[in-house]
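Note that one protein chain is taken out, while the other chains of the complex remain in position.
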Amino acid sequence: MMSGMKHYKETADYINKMYNRQSQLDESLADQMRESEKIADATSQWRLMWRKFKRNRIAVVGGIVVLLFYLVALFGDFIAPYTLEQRMTRYSYLPPQRVYFFAGGRFQPHVYALETGRDPITLQRTYVPNPDKRIPIRFFVEGAPYKLFGLIPARRHLFGVEEGIISLFGTDGQGRDMFSRIIKGSQISLTIGLVGVALSLLIGAVLGVASGYYGGWVDNVVQRLIEIVRSFPPIPLWMALTAALPQHWSPLLIYFTITVILSLIGWTWLARQLRGKVLALREEDFIMAARLAGASDRWIIFKHLIPATFSHIIVISTLSMPSMILAESSLSFLGLGLRPPLTSWGVLLQQAQNTQVLLLYPWLMLPGVFVALSILAFNFMGDGLRDAADPYTV
Amino acid sequence: MCVACCIIDDHEKGETRMTGDNTILEVKNLTKHFPIYRGFLRRIVGNVQALNDVSFSVAKNETLGIVGESGCGKTTLIRVMMRAYEPTSGEMLFNQNGEMINIYSLNKRELKELRRHMQIIFQDPLSSLNPRKTVLEIIGEPLLIHGVARGQELKSRVSELLDMVGLSVKHLERYPNAFSGGQRQRIAIARALALQPQIVLCDEPVSALDVSIQAQIVNLLQDLQKELGLTYLFISHDLSVVEHISNRVAVMYLGSFVELAPSAELYRNPKHPYTEALLSATPIIDPDARRKRIILPGELPDPSNPPSGCKFHTRCNYAEEVCRTTVPAWEEVSPGHWTSCHLAKTLSLRGVLK
Amino acid sequence: MLSYIVKRVLGMIPAILIISFITFVVIQLPPGDFVTSVQAQVAASGGGMDAATVEALRARYGLDQPMIVQYWRWIRGFPKGDFGFSLEWNAPVWDVIAERMGWTLLLSGLALVFMWVVSIPIGIYSARNQYSLGDNLFSFLGFLGLSIPDFMLALIWLVFGTLVLGIPAYGLFSPEMVDAPWSMAKFLDLLKHLWAPVVIMGVIGTAELIRIMRGSMLEVLNQQYITTARAKGLPERTVINKYAVRMAINPLISVLGMQVPKMISSSIIVGLVLSIPTIGPVFLRSLISQDMYLAGSILLFTSVLLLISNLLADLALAWVDPRIRYE
Partner (left out) sequence: MRKKALLLLLVVVIVMSGIGINAAPKYKEAPELAKLARAGQLPPVEERLPKEPLVVEPVESIGKYGGTWRRAFTGINDFHAFGRQVYDTILRWPRDPKDPIKPGLAKEWYWSDDGKVLTLRLREGLKWSDGHPFTTADITFWWYDIELDTNITPAPHPEWVIDGKPMELEVVDDYTIKLKFPKPNGLAETVGLAFHGNQWPLGFERFGFFAPRHYLEQYHPRYNPKATYELFEEKAIDYNTERPVMTAWKITEWGPGATRLVAKRNPYYWKVDPAGNQLPYIDEIVLTLFEEVEALNLRAIEGGIDFQFRRMSLSNYPSFMMNKDRYGYEVLLWPDAVPSKLCYYFNQSIEDKGLREIFQNPKFRQAMSLAINRDEINEVSYLGLGTPRAFVVVPDSPYYDPNQEQLYAQYNPELANKLLDEIGLKRGRDGYRTRPDGSRLEIIVEGMEWDRATTDEMELVVAAWNEVGVRTSMRTSSRELYWTRACGNEIQVSTWVESRAIDPMVDPIWVFPYDERSWMAPAFGNWYASGGKFGEEPPKYIKEMMDLYDRYKTTVDRDEQIKIAKELLRRNAEGCFVIGTVGLVPNVVVVKNDFRNVPETFTTDWIYMAPGTLDPCHFYFDR
């Protein structure tokens, strides 16, 4: 069975005639390829990835939303008209206000002043807008002091009102502006995912690459470890671990410990994926070539394996973010995660898990919409990245 | 071109030895078995005999071709020779400044030093080049690893290498996917030559390429050999390419050498039925010669359970009783022409060259 | 095959031991113990408990012993099927769990079935009509389902179902049916309560399954033998059902093992919100009250469940795909 036997017709003369050290044919072929596939001179894999990613409209939208979320979180203190501590108890459980943009044909954003009261029977708060009294919305208005990025003291807020209240998403029971709280909550909810993913990346990448590359007992130990970690159902294990947190710890410490706990389980997935990738890569000839060129293990791992898995790591991170965000909010919802005065989306939701909220103050569920939105955005983006990541499928 | 064919036979030891210090490489009884694990306790239940008692030597500046079907152990041979796999037994001596060093006794550092003298070219230039590295990084890698050059010096060194393999300096910052198959293989050759090795093991370097480009690469290799005084071990399943480039050719079947001879001799006057079968399927030089293609019956035997006697007997058209029971000896049937066939002296086999 | 199963099962034993130890350590991590929690609970309902009583209770439950002793007391009963005593329920752990495990399994199982029943046809449809409106719509819906936290869905359903639709969204039976003997009416009543939690639990995983099914189906449809089958003139339905789907379903089976832990997690949260007698609420309570043997056993059981479901997934894979053989 002579497989792959080709008909090799050229004579030696013919070969010599054709052969040219500058190999024009070869060159022009490559040029043609470049032309047809629009591969620029120094096309890096990142550019390729980016180009493919751009073509996926919905993924781009997801990416933009994610970016927007982080930008808002970064400048949250400036964008939010109120601080976390500002309570306007007069306006507790105020439904989202309607904003009017034109007054007398002129662009003048404003809200109506509110008459407050209580329903005599149900004792529910009532708010009647008074169309005769308009409260203009001012931009770059002086308000409660805050520290931008936690460093720069400032008083200016993107927008605000000088009297009454501006509450785009309504207020909670203490009269705190939900818009401001959701923005502040995003700072924790979105970073807890980042930190968690970063941590699980660290563990997962090191263990995954090591186990794939070295194989043998290293691989065995790591694989058993993964199996054991994986044989715990995540939510119960998270529950058990977070229940074990010393609760007199400072909120910040709790925050970090919870991210660590979240990543304790998150890493296994990454490690498995990377191990598989490395196992495949290890058999690639270019790894063999490097080895035969005398490269050390360290050289191979850091110069070849990790860069080669980088796009995967990014994709996996993006796709892990939703589960981190979800896990944080689920745990906080169960009362096992973050606690006030820390404010995350999960904490806000935990405070909203009442029948009366759904019946009477449904706007308090808005943080849930943002959880869903961010997860959706991350998923779309991650999905696009995943499709774009493979350098071979142009 | 000086071809070293003064070979002295040594039946008892079953090895071939070269006279003088013209020998650059000597392989002795190289054997590689891959164990088969099975069961809960991972017991070894058998071996895949990928390489069985292979012995040969290579002279300086020579090209030794090795042919055989895929799965015959060619690639294993190369990897064991490069010490990517440790051999089960046997040794390989490398002539370093007149001293024959057994590479399997070297430690890590010594091995790294040895790698400078011995390099490899892979079959698939796409997978042998890291798609995430530029040409500069790829070719420069061995130089960096061995601390030969860096920075600007590295760049100029790589440029020289590029020029040597017929690529332009402007390609330095490009990634492998911007090149055609032939260009990629040139890059791979440049990398192999970066450390100025004495011997290059070519693992089917052209079989993944277009026919037209194969010729260019083969010629490039030959030119380089002339220029740099290289020694090649050229592995291929393609007899015509091997014939074109090799001084001597060895035929492998199921992990063992079955025939070894200067190429003209082998192609003209094969002594092993397997060689004959291989040649019969090769349309070399004379397309008009109406040769009958010999169809080998049966399939390639399972290397973990090779046939008794002559391993080829299950598919040999000439097989007799003795072939089934006795392992044929590795004998020199004419000067420099070695084979292991009981019937080597009696059979008259057809070659391709007149 | 049989020896493979036996081997896998035997291999679980050391895993279970390690898991049980980790479990126990984790459960014991929080400060305080069961007695402290009882004390606090009594206090919260307005009562009180003096220090001497506390110490006596502690001694009675063996909580004054070192952890390793308590751990030994727990695991030594395993071979006999004794998983210790729930301090809070004042009953053997097994009795508490047995009562709840059934519903947990039923709910998780139905949710799995739901996911499969929904995602396979959609996956096939999406693959055959790649980039069509329907394909995009389904993938968007799938992602939407993936994005809404299950507890929020459950909460919304709880209020919406109960007060707007007039369907009691909590529990598994209407109160008047709880005590009734099994009958058609009771069964229908159960179904009335069951579908919503099943859908809520299933929604999250469906998106992923649709994606897998779609991708795998696309891959299979491009294979040679499908073209061959078509070329042979086989009806399209046969080609799809007999050849394509059968092959495409493999990746779905291999993620089956991974879906089970998600379902268990989900059943805990959904059970909690909708007051469904799954193992979840008992577990949360046992964690809070530090009823360590109960909490530990539940964590252990769910883990063993995962080990078993992974095994089953592997076996199912071998059964569906003849190329895979286990020695």
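A, B and C are the chain letters, set down in written order, and residue numbers restart from 1 in every chain.
Rule of thumb we're sticking to: a residue touches a chain if its C-beta (ideal position, glycine included) is under 8 Å from a C-beta of that chain, and two chains touch if they have at least 3 such contacts.
Only a predicted model underlies this, so the values are computations on that prediction, with no experimental measurement involved.
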Exercise. Which displayed chains make contact with the chain that has been left out?
Worked result: A, C
For this session: Just name the one of C:Leu163, C:Leu218, C:Leu234 or C:Met258 that touches the chain not displayed here.
Result: C:Leu163
Seminar exercise, completed: Touching the hidden chain, out of C:Asp64, C:Asp95 or C:Glu236, is C:Asp95
Exercise. Where the complex has a chain not shown, which of C:Pro197, C:Pro261 or C:Pro281 is the residue touching it?
Worked result: C:Pro281
Problem set entry | Residue numbers in chain A that touch the chain omitted from display | 85, 87, 89, 92, 118-119, 121-124, 173-175, 243, 247-248, 335, 339-341, 351, 353-356, 359-360
Seminar exercise, completed: Even though one chain is not shown, chain C touches it at residues 30-32, 36-53, 55-56, 60, 86, 88-92, 95-100, 155, 158-159, 162-163, 168, 170-171, 175, 178-179, 271-275, 277, 280-282, 284-285, 288-290
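In the analysis below, only the chains that are shown with their structure count from here on.
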Exercise. What is the chain whose Cα centre is as far as it gets from that of chain B?
Worked result: C
For this session: For chain A and chain C, let me know how many angstrom lie between their CA-based centres, rounded off.
Result: 27
For this session: Report, in whole Å, the distance between the mean C-alpha point of chain A and the mean C-alpha point of chain B.
Result: 52
Exercise. Approximately how many whole Å separate the CA-defined centres of chain B and chain C?
Worked result: 57
Seminar exercise, completed: Among chain C residues, those touching two or more other chains are none
Seminar exercise, completed: Residue set of chain A touching chain B in the complex reads 1-12, 14-16, 18-23, 25-27, 29-30, 33-34, 39, 41-45, 284-286, 288-296, 299, 303-304, 307-308, 391-392, 394
For this session: Flag every residue of chain A that touches chain C in the complex, lowest number first.
Result: 227-228, 230-237, 239-241, 243-246, 322, 326, 329-330, 333-334, 349, 353, 355, 358-359, 365, 368, 371-373, 375-376, 379-380
For this session: Could you please specify the touching residues of chain B with respect to chain A in the complex?
Result: 69-70, 79, 82, 84, 111-112, 115-116, 119-120, 122-124, 127-132, 134, 138, 141-142, 145-146, 166, 173-175, 177-180, 182-183, 186, 188, 191, 195, 207, 211-216, 218-220, 223, 237-238, 240-241, 244, 278, 281-285, 287, 296, 299-300
